[in-house]
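A protein chain is absent from this complex, but the other protein chains hold their places.
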Amino acid sequence: MSVFPKGDFYTRHFQPSGKEETLVVNMGPQHPSTHGVLRIIVELDGEYILRCEPVLGYVHRMHEKMGENRSWVQYWPNTGRVDYLHALAWNWAYAGAVEKLAGIEVPERAEYIRVITCELNRVSSHLLWWGAYLLDLGAFTPIMYAFDDREEIMDMLQMPTGSRLTYCYYRFGGVSADLSDEFLKRLSRFIPYLRSRLPMYRDLVTENVILRKRVEDVGHIDEDMCRRYGCTGPVVRGAGVAYDVRKAEPYSVYDRFDFRIPTYPEADAFARYMVRMDEIEESLKIIEQAIATIPDGPYLSKSAPKPKWSAPKGEACFAVEGARGKITYYVASDGGRTPYRVKLRSPSYCNLSCFAEAAKGVILADAVSILGSLDLVIPEIDR
Amino acid sequence: MSGRNLSFPKLCALGGDMGQMGIAEIHHVRPSQVRGAASLLLDRGWFIETIACLDLREGILVNYFYAHFTEPGRIVVRTLVQREEPEVPSIADIFQGAEWHEREAAEMSGVRFPGNPNPLPLLLSEDEESHPLQKAFEDRKPISNIVDEFIKAECWPAFISREEIEAEAEKRAEEAAAAKAAADAPAAPKAAKAAKEAEA
Partner (left out) sequence: MNISNWTAPDPFVTTPDMLIRLVVGLLALAAFVGANATILVYVERKVAGFIQRRPGPFEVGPQGILQTIADAAKLIGKQLVTPRGSDGFLFWLAPIVGFLPVFVMFLPIPWGESTYVVQSDVGVLLILAFAGFGVLSLCLAGWASASKWGLIGAARAVAQSVGYEIPLLLAVLAVCFSHGSMDLMAIVKEQGGWPWQWNVATQPLAFFIYFVCALAETNRAPFDLPEAESELTAGFHTEYSGMGFGLFFLAEYANMIVVCSMATALFLGGFQGPAAPGPWWFLLKVYGLLLVMMWMRWTYPRVRFDQLLNLNWKWLLPLATLNLLATAVALKL
């Protein structure tokens, strides 16, 4: 049945399966639970999803082409705008790739600063995800609590970075500003505070029977599926695979900290939920250790490139663990003023690509639950 | 080139360096060998990270990035397609996630992936005809400007003639000699000066 027979390009290509009494609906681009402008064409049989297809590109900004026509240093602000929730991880991936390409040394203090700020950013990203996911499931209140705690993190990150959301803080060979004592003091007050909040979240939300019924045994994404689709981050850890770039390809000073990779073998939405909740605690643990052992020294390398710098020729790849999964920058240089090629591997993009398979045959409300459990940031998908 | 023994048909394999460039192994294959590589890698538990195309003077270099959940390292499977016939068989039936990467590469760089189950534009508008990541003719750089290992002559015989490779190698050698001469040049007067001093 179709109320409006004419559709656009994608709807026309999304042929109904020929079954009687199915309904092709557009979920998005303006839909409350797609968190931005993601569009999913769904063929429904009653409440059940026969098949679906995500349509991307509504916030496509062509970061890769932009990389090719601005200089290495000019490209910095772009990196903070790919994933606005964990901007520092993208900052770091770009910094890492170019540092690898040009062989720039990063002072030890800068590495610690990067770890502290990136992990703090990860906590804020997970908190927002938590609130937004519960909003998808129909609970309004958690997002307010999450924003309350996140606000504190944003205030803190504002001190060294100067911005609240789309950070552009890292530089080749360090960071742009040192951490103040006030920041460190405030941060060490904040960690016990957030730790005391987490049990409350667990009691109020995680243990709630309605939530459990909504997320348990929903959206089965197992290891094999993760491999075929290239899913990383909490999605693959929720499938029981302890894959975390911080441990798998240790970068920076992560090998000096003692932290655990939370994994849950259930491979459902609840496993992914629990992975993220545990990761908040692990991140706090890392931050705590980093604050305790942060060395003195310069925060920016003396050999840090000047604005008119150009990288030597060659190619380099650098991956970091973002809040959503493995972020990889591939940069190729011909020695010119601008990168020859910048390739962004965004985790949300790969995680979303498995949605069509994961959502096949589930009820519409579960599709929303699965979509939320993948933790999508649309600008990161569209780049 | 570790003990991984990834024995799919290929032109050549090069060792990378995780510390230096973030890539552990580079395998050069013909376009027709991409699927074999993908199947073997899936068998061995590798997952596809992304597909990146480089627009070069010789053609379009299609890079498949693979990583592993438990093994360290990153493998790049690389193939060069000619601009006149930019076709690589799709691996979307092996790695379903590659479907989107291929669609993106297709619209951005103009490489075709026959066999892709849903060959629609993904990120760009459906009536976009150009391929934004293709470079203008004068901006295209030869592969040797970017990828050093190119000089290994067994790579790319399918696309680049032996003469070209040898010419390139000669040019490289000349350049290296010139650079060496330049580096030696300031040393010569110094040596003369030292000799003078010794005389005195």
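General remarks:
As written, the chains take the letters A and B, and residue 1 is the first residue of each chain.
Going forward, a residue touches a chain if its C-beta (ideal position, glycine included) is under 8 Å from a C-beta of that chain, and two chains touch if they have at least 3 such contacts.
These numbers come from a predicted model, not from an experiment.
The chain not displayed here makes contact, within the full complex, with A.
Although one chain is not drawn, the whole complex shows that of A:74, A:176, A:208 or A:301 it is A:208 that touches it.
In the complete complex, the residue from A:141, A:180 or A:303 that touches the missing chain is A:141.
Residue-wise, the contact with the chain that is not shown comes from A:25, picked out of A:25, A:127 or A:194.
In the full complex, the hidden chain is touched by subunit A at residues 3-4, 23, 25, 31-33, 44, 46-47, 134-141, 144-145, 148, 204, 208, 210-211, 213-214, 363-366, 368.
The rule is simple: only the chains that are shown with their structure count from here on.
Of all residues in subunit A, only 9-10, 13, 53, 56-57, 60, 62, 64-65, 68, 97, 100-101, 103, 223, 226-231, 236, 241, 243, 248-249, 313-319, 326, 328, 330, 332-335, 340-341, 343, 345, 349-350, 353-354, 357, 382-383 touch subunit B in the complex they form.
Residue ranges of subunit B in contact with subunit A, taken from their complex: 18, 20-23, 42, 45-50, 52, 54-55, 63, 65, 67, 69-70, 72-74, 94-97, 99-100, 108, 118, 120-126, 132-133, 135, 141, 145-148.
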